[in-house]
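Of the protein chains in this complex, one is absent; all others appear in place.
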Amino acid sequence: MSVLETKNLGIAFGGLQALEDVHFSINEGEIIGLIGPNGAGKTTVFNLLTDVYMPTQGVIELDGNNIVGKKTYQITQNGIARTFQNIRLFKDATVIDNVKIAMNSQMKYSVLAGMFRLPSYRREEKAVSKRAHELLEVFNLDGYAHDSAKNLPYGKQRKLEIARALATNPKVLLLDEPAAGMNPTETMELMETIMLIRDKFHVAILLIEHDMNFVMGICEHIVVLDYGRIIAEGTAEEVRSDPKVIAAYLGGE
Amino acid sequence: MDFFSQIINGLGIGSIYALVALGYSMVYGIVQLINFAHGDIIMVGAYVVFVIIVMMGLPLWLAVLGSIIFCGIAGVLIERIAYHRLLVRDAPRISLLITAIGVSIFLQNLFQLLFGSDAKSMPRMFSFSPLQLGGLQITSSTVLNILVSVIMMAGLQLMVSKMKIGKAMRATSEDAGAAKLMGINTNTTIAFTFGIGSALASAGAVLYCNTYPQIKPIMGGLLGLKAFVAAVLGGIGSIPGAMLGGYLLGVAESLTNAYISSNLTDAVVFGILIIVLLVKPAGLLGKNTREKV
Partner (left out) sequence: MLGISRKKKISYVVNLAIVILLYLVFTMLIRQGIVNSYYSDIMNMMCINIIMAVSLNLVTGLLGQLVLGHAGFMLVGAYTAGLFTIHSGLPLPVAFPIALVLGGLVAAIFGVIIGVPALRLKGDYLAIITLGFGEIIRVIANNLTITNGAKGLYGIDSLNSRHNLTAMFTYIFFIAVLTIFISFTFGTSRHGRAVISIREDEIAAEASGINTTYYKLLAFILAAFFAGVAGGLYAHQIGLIDPSKFDFNRSVEILVMVVLGGMGSITGSIISAGVLTILPEALRGFASYRMLLYSIVLICVMLFRPTGLLGRSEFSLMKTVDKIRGAVKGKKQDPASNKEG
């Protein structure tokens, strides 16, 4: 059964139809790659899924419920978490606070309990602190827990952003160009991390990436976008040999 | 008929707001700073006129010219001394704002020390017979205010759209980094913008002195605040916007004075601002920008 499914999804900016009739679904534990030439509308798909933009047509079903019209934070709380193409960390906050912020909606203590350090504050903060450290350990970031996020090296910032997204307990994880700017060793390491996340956290992963080795290497299923429409989908093998995909990337015809 | 003459009066006062608002708007457009000291430049301009005409007894044209040049230079100097270091280092914008507030306090107190805190009266500067339009009588100062403000705005618009320095200003306000890479001297452009803005404010000062023949060291505070409201109302960064905001504010003020109560004028002015911002967050003629994700 699919966790996330879009039907007939589309958006028009003024007269420009940026996305049209986008239809795909993703199952628990599946890794899907979203590829396409620059400007094809990949990030726009993410922005529609997380209500940064409101779709002008179509539905998005998370566990069978339509989430179109819900606010971004509600969608996150319902189980879709994302990272950004240009890393967006809470730069001046510590590494561990970045993760704890994402765990906010899993804590229940009241404003007064926080102000006056009531038992519910102590109990929940202790639990969250433990979980945050565990999560950081998965990404080998625990040693940096009390550093400012802005002081992390680039590759680790990307990892922290993934850790932060995972901290919201998502069912679906959206990764926007996770390997951008990484060298081959870092990319290899990242591939392993993503596989590990899938196995450990049982999430479905939808990722945008330009590095074809990366996409072909870990995605079970690939969706190809061009000019706002899906032009092909299937396994790495199927997509690779599809003439429409080749034409989209090489131009011509 | 009374209603129309109130509107004309409002346009007259609005013209002064508009001229001052232009300075706020241009400076904000280029460095995103609410230049709180801009209102006090009006005061400086007014005192220069006072010194030249009353204390030195020199002719009027010299006073106008002197005031505009003095304020232009003062504007550039303030930018160089108080803001430049922060602008270059990309300091937090709020530090810049506090510095501007500091400059404002400095100017007010400096002039209080130099001239005393009491009001000085100004002689009549320009007077010709009131204009008769149907049954309406329009005072000479109102005619002058509207005329000067329209001419100034047209000139400024021409400069910004046609002249080289105007293009540099637009480029710098669009993207200072890219402008620099294209070979534009952004430092000079920014200083020039402060200079032009201050010169316009001093033109406003001359008109102000002609309309209300009294000056005080703290006169720039409220006047500046209202001109700033005018700039935001019209859409900050837009020249026609600043003018529109200025006129609207003047008319609103004049009508409130006449038909509601002069005690509530400021509340009405700010009320209009709030409503406009809530409906059109970038002001009447401003452009809405959205952060790219």
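We call the chains A and B, going by the order they appear; numbering starts again at 1 in every chain.
Just so we're on the same page, a residue touches a chain if its C-beta (ideal position, glycine included) is under 8 Å from a C-beta of that chain, and two chains touch if they have at least 3 such contacts.
The model shown is predicted, which means the values in this text are computed figures rather than measured ones.
If I consider the whole complex, including the chain that's not displayed, which of B:L60, B:A82 or B:V143 touches that chain?
B:A82
Touching the hidden chain in the complete assembly: which of A:F84, A:F201 or A:Y249 does that?
A:F84
Can you say which of A:T72, A:N151 or A:S241 touches the chain missing from this structure?
Candidates A:T72, A:N151 or A:S241; residue touching the omitted chain: A:T72.
Per the definition of touch given earlier, which of B:T99, B:S149 or B:T189 contacts the omitted chain?
In the complete complex, the chain left out is touched by residue B:T99.
For chain A, which residues lie in contact with the unshown chain of the complex?
With respect to the unshown chain, the touching residues of chain A are 50, 52, 71-73, 76-77, 81-82, 84, 88-93, 97, 100-102, 104-105, 107, 109, 111, 114-117, 121, 124-125, 128, 164-165, 167-168.
Take the complete complex as the reference. Which residues in chain B touch the chain that isn't displayed?
Contacting residues on chain B, toward the hidden partner: 28, 32, 34, 82, 85-86, 89, 91-99, 101-106, 108-110, 112-113, 225, 228-229, 232, 261, 263-264, 266-267, 270-271, 273-274, 277-278, 281, 291, 293.
Heads up, the rule we're going with is that only the chains that are shown with their structure count from here on.
Taking each chain's centre as the mean of its CA atoms, how far is chain A from chain B in angstrom?
Roughly 48 Å, centre to centre.
Tell me, which parts of chain B touch chain A in their complex?
293
Mind pulling up the chain A residues that touch chain B in the complex?
Answer in residue numbers: 43, 47, 52, 84.
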